[in-house]
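Removed from the display is one protein chain of the complex; every other protein chain stays in position.
Should a chain be cited, it is by its letter among A and B, assigned in written order, with residues numbered from 1 in that chain.
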Amino acid sequence: MDTIIILYTGAFGLIFIGIAGIVLSRHLVRIIFAIGLLEAGANLLLLLATWRDGASAPIIVGGRVPALMADPVPQALVLTAIVIGVGILALALSLALRVQHAWGTLDMRAIRLRLEEEIDDAAGIEPPTSADAPAPRPTAPATREGGA
Amino acid sequence: MQRFTSALFLLGLGVLIAAIFRNMDLAASTPIVGDAINAAAAQQVGAANFVTSVVLGYRGFDTLMELTILFTAATAGGLVLGKPRGDARPDPEAGLVLRAGADLFFPLLLVVGLYIILHGHLTPGGGFQGGVILAVAFFLPLLARPGTPMSHRAVSLIEGLAGASFIVIGLLAMPEGQAFLTPLLDKGQLGSLLSAGSLPLLYIAVGLKVGSELAGLLAQLAATEASD
Partner (left out) sequence: MNELVLMVALPLLTAFLLPVIDRLSSLAARWIGPLVLLLTAIIGLSAWSQTGSGAITIELGNFRPPLGIDLYVDQLALLFALAVTLGTLLLWPAEGEQRLRQSTLALLLAGSGSGLALSGDLFNIYVLYELIAVVSYGLAASRGTAAGQAATLRYLIVSAFGAALALAGIALVYQATGTLNLAQLAQLAPTQLNNGQGLAAFVLMLVGFGVKAELFPVNTWVPEVYATAPARVAGLLAGVVSKLALLIIVRLLILLFPQPEALTVMLVLGILGVLTGELAAWRARDFNRMLAFSSIGQLGIMFIAFSIPGKAGVFAGLAVALHHLVVKPALFLLAQRWGGSLEHLAGVAKGSPLAAALFILLALSLIGVPPLPGFWAKLLVMIHLLEQQSSLYALGAWIIMAGAALEANYLFRVASSFYRREAAATPPAAHRTGDLAGASLLGAALAAAVFLIVPLADRIEAMAGQAADRDHYIQTVNPEPLP
């Protein structure tokens, strides 16, 4: 019972670090790594879902069937989830590379402001005067918070 | 002020996660589906590695979609990165250690990757793990000699055909009234290399697909970096 509490603490801890990293970081690469941590936490949670102490791998070697086998389903699911994560990571890094080439920054706040400007420019809207603030945007915590 | 809001956010997040944690019944429920699969897989699918039975048999549809995600990521990555500029000057050749290492490891990695793919239905490993090793085998020479580009034509040909053959093997069961992705061929002797019906074929397709996809992605990223 104690082991499982430690394992769960690890999973929830990774999720905590991941979310905190996504929300509080400003550097793009850190945010991308934080997403990886969050995914790792979710994967660990999935593996722990039907974890049983002392169960052996669900593989038959030499015709011997183990008495207590681990649940093969989460293992297959996590394999899938990891591969998905890799694909998205590669795409995120490609996008980051292009943005860095074009705008020379990886700072999320700078990117957001620049993006806003470019959209206004492309639409042919003059920058708002100080009396008339830009249109209100429903901001998620993921983008509003700045910090280290 | 900013530090204060950050601390407040962390506190709230911590409380939220702790609440979920406390609400959980940590005594896990019995894996009803997993146990049923463990009991039936040897007879229904015929692979000694039950995880493989799940990956390619019971949840083969998931695996197909997962391959498609890799393919999509590579396609989208190509769309984003575009063609590397022609005037790009590649990095200089790597030192002796890396070059000799790459030459030495290339055949070894190839053999290990293929071995892991072919034994995916018997031992831990399979198409994904082996495919990654294959991708490394083809990417390593690129690190050692950045000037010699990978053949993109070959890569895209392999990835297209490997992915298509997974679907075609799945479709082959359908004219006989069976469902998509039904395992074909004789199940054979449990635990021998030629067993588990069409599963090893699927894993070869997966391995080639994953290998070509990842190698292509890595090469594309490297080429874009070089054109910087």
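Keep in mind that, in the parts below, a residue touches a chain if its C-beta (ideal position, glycine included) is under 8 Å from a C-beta of that chain, and two chains touch if they have at least 3 such contacts.
Predicted, not measured: the structure shown is a model, and the values here were computed from it.
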(message) Can you tell me which of B:Val51, B:Ala73, B:Val136 or B:Ala222 touches the chain that was removed from the display?
(response) B:Ala73
(message) Which parts of subunit B face the unshown chain closely enough to count as touching?
(response) 19-20, 23-25, 28-37, 40, 44, 57-62, 64-66, 68-69, 71-73, 75-76, 78-80, 82, 153, 156-157, 159-161, 163-164, 167-168, 170-171, 173-174, 177-183
(message) Just checking the interface: what residues of subunit A touch the absent partner chain?
(response) 15, 18-19, 22, 28, 31-32, 35, 38-39, 41-43, 45-46, 48-50, 71, 73-74, 77, 80-81, 84, 87-88, 91-92, 95-96, 98-99, 102-103, 108, 111-112, 114-115, 118-120, 122-125, 135-143
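Simple rule for what comes next: only the chains that are shown with their structure count from here on.
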(message) Please tell me the distance, in whole Å, between the geometric centres of subunit A and subunit B computed from their C-alpha atoms.
(response) 19
(message) If we count contacts the way the header does, which residues on subunit A are in touch with subunit B in the complex?
(response) 1, 4-5, 8-9, 12, 15-16, 19-20, 23-24, 48-52, 57-63, 69-77, 79-80, 83-84, 86-88, 90-91, 93-95, 97-98, 101, 141, 145-147
(message) Per the contact definition, I'd like the list of subunit B residues that touch subunit A in the complex.
(response) 2-3, 5-6, 9-10, 13-14, 17-18, 20-21, 24, 26, 28-31, 33-35, 37-38, 41-42, 48-51, 53-55, 59, 62-63, 66, 69-70, 72-74, 76-77, 80-81, 122-124, 128, 190-191, 210, 214, 217, 220-221, 224-225, 228
